[in-house]
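Single-structure report; data block below.
Each chain you see keeps its place in the complex, though not every chain is here.
As written, the chain order gives the labels A, B and C, with residue 1 at the start of each chain.
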Amino acid sequence: VADSKQILVQSTTSTANSGFYKYLLPMFETQTGIKVNVVAVGTGQAIRNARNCDADVLLVHAKAAEDAFVADGFGVERFDLMYNDFVIIGPAGDPANVSKQSDIHNALKNISTVNALFASRGDNSGTHKKEQSLWHAININTEAVKPSWYRSTGSGMGATINTAIGLGAYTLTDRATWISFKNKDDFKIQFQGDPKLFNQYGVTLVNPEKCPSVSQHSAQQFIDWLLSKKTQQSIAAFAVDGEQLFYPNAK
Amino acid sequence: MHNVIDINANKPVVGTTRLPTKAQPSRRSKLELNNISYSVNGKRILQNIKLNLPPQGITAIMGFNGAGKSILLKIMHGILKPTTGTVLWNQQPSDAKHRLTQSMVFQKPVLLRRSAKANIDFVIKQRGTHKPALRNALLVKVGLANKASQPARLLSGGEQQRLALARALACQPDIVFLDEATASLDPASSAIIEQIVSDEAALGTKFIMVTHDAAQAARIADEVVFMDAGQITEYASAEQFFNAPISQAATAYLEGRLHHQ
Amino acid sequence: MQESAINLAVQLIISANPDLFEIIGLSLRVSLSSVVLSLVFGLSLGAFLATDHFRGRQLINVLINALMSMPPVVVGLFVYLAISRSGPLGWLGLLYTPTAMIIAQTMLITPLVAALSRQVIEDLYNEYREQFLSLQLTRPQRMKALLWDARYSLLTVALAGLGRALSEVGAVIIVGGNIEHLTRVMTTAIALETSKGDLALALALGLILLSLALLINILLSSLNISARRQAYA
């Protein structure tokens, strides 16, 4: 079925849930006549599925895992596509006074010292890995010690935000998911802007040599299109509630 | 070789166990059926039933298969509502309390999925206190003492029928409806049941029984209601009915002939 | 929230949202197909197990009862591994198609139908057994007669299967992928909206799904009642 007029993208949920594909894909489909099917799952599951050849294109935000994917021969090459950033959201009262902090390390330290609840995705997703590296940097071991204020939800981003809101807990989320999230309740972004919260999205063609079923031509066309100048401008123009969600940075 | 059976041979043998005595029936019950009819799915099964039964004694209901005997019995007992007409006991409609003084043995006895004795206990408990003495006496009476613990639905056909009768007597009723309660009993068991019925009737319990056994009816019934095709065609004392039935249908029935209207 | 969900549900229906109807259509197609298949397999199996005592029968009964506890996600994974392009049936290209969803749901629901129908049919067979032995019915004849005579009771079993199919999400989301315009059904859409935090929309879709179920149930029950009225008691 190689090179059919359909391609399959294994994607992270944040891009799908924010309406990004709904905005972008019709442009590609009218231009090329190629239909893009998106399966939006956790990053881990997306990469696993792609390793099983159940994808033509992988679009996620976990650079290390993506590099490993390519290194293992499952991907041809990984390209930076766009970025946004992670933010800390929390209840309006901001019990850990996170919003006043200058950098993310202090913000997290505050949470741990006042024992404010923190909801972690705990699912080895890109977001979870980022969060772990941040705790690691301030020498708090949330994995081995499992402090009582630290709640590992083992769920996707949306479910984790729902849980955080239910608990009144802080959590780390990507900006795109948060902006488009509907069940905000009294929650706000309490911390943002630290360069350490950079969130890079990458796109990879699944290796046709490993996976003969890959629609190499159409998939490559899609990737080229994504990285093209015009599409990059369209990505920049995508906004929800007047806020830009993704910042194109293809080289 | 035919006809060597003498019907006199089937004389009731007196049961030797007596049931625990109960209080005298609290009220005598005169039964009055006014213009009863019964239809189901537009089909008329009973019509124009008028009947006055005395407060005591044994009434036999006879008639061809499908005449409507079982349905009439259920209507009298109050578990089937007639399409038209009224059932009065001592001039009053039956109420829950009065119906507690009645019991019935169905043509196809429905036994609970429990042991024989549990089937009787079920009824006794439902009516109040648990009385193992009464239960045991009843089991002896109907010859099931040695089957007390056997699952009721594994009893033989005749044993099941006897258990159903014991269960009906367990609530010490004033009025008992029997729908062919001896149909699959051996002659000796039939005789015992007949004796129980006669004894209880003598103590004031009213029996209304459907039977196809003319000899049985002749032996114990005081009066006979004869039904044909959903109507009562004859109501007479047993003596008169068996000696000189009036309706053609009854004559045919007693002679073992079909009656075509 | 709940009222706004009701309003939203009504609005969605009134506005005749084509996306919604597409999703409803696929939900019905997948659920009804898998229920029909589950009935074919489950009723046959149930009737087979009910109609005779053979060695190992009790063991199979217990196994099937236990299979009712099979988590949808696990069924989904099994099917996924089989039909993934790297799986043994990958060449069929079934992954992320409605067919895959039907397969997974059928696997999920068949044990439920089999276990429940076995019980219903066994109860009836207790009554019919000696008569059937006397008539020397073959097994298929016995199975057919019992299935027919128990049909009113089996309707409830079928409805339980339908309920499971209509409400199931774990298996279909894995093998279907919840791809818009391709494999998105009511339950996966509800899960999606929940994860987007759009709880009102999720609830509204849930209400629509329930109304749909109610409609189907009313339809089947009224057929059933009118058939029973010409009563074969």
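In the analysis below, contacts are C-beta pairs under 8 Å (C-beta built on N, C-alpha and C of every residue); 3 or more make two chains touch, one makes a residue touch a chain.
Just so it is clear, the structure is predicted and the values come from calculations on it, not from any experiment.
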| item | value |
| --- | --- |
| Number of copies of each distinct protein chain, complete complex | A x1, B x2, C x2 |
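Note that only the chains that are shown with their structure count from here on.
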| item | value |
| --- | --- |
| Chain contact graph, described as a line, ring, star, complete graph or other shape | other |
| Identifier of the chain whose CA centre is least distant from the whole-structure CA centre | C |
| Two chains sharing the most C-beta contacts | A-C |
| Euclidean distance of C-alpha centroids - chain A vs chain C, Å | 35 |
| Separation of mean Cα positions, chain B and chain A [Å, integer] | 82 |
| Chain B and chain C: spacing of chain centres that average the CA atoms, whole Å | 50 |
| Interface residues, chain C side, partner chain A - complex | 84-87, 90, 93, 95-96, 177-180, 182, 192, 194-201 |
| In the complex with chain C, residue positions of chain A that touch it | 1, 8, 13, 17, 22, 37-41, 49, 52-54, 156-159, 161-162, 180-184, 211, 213 |
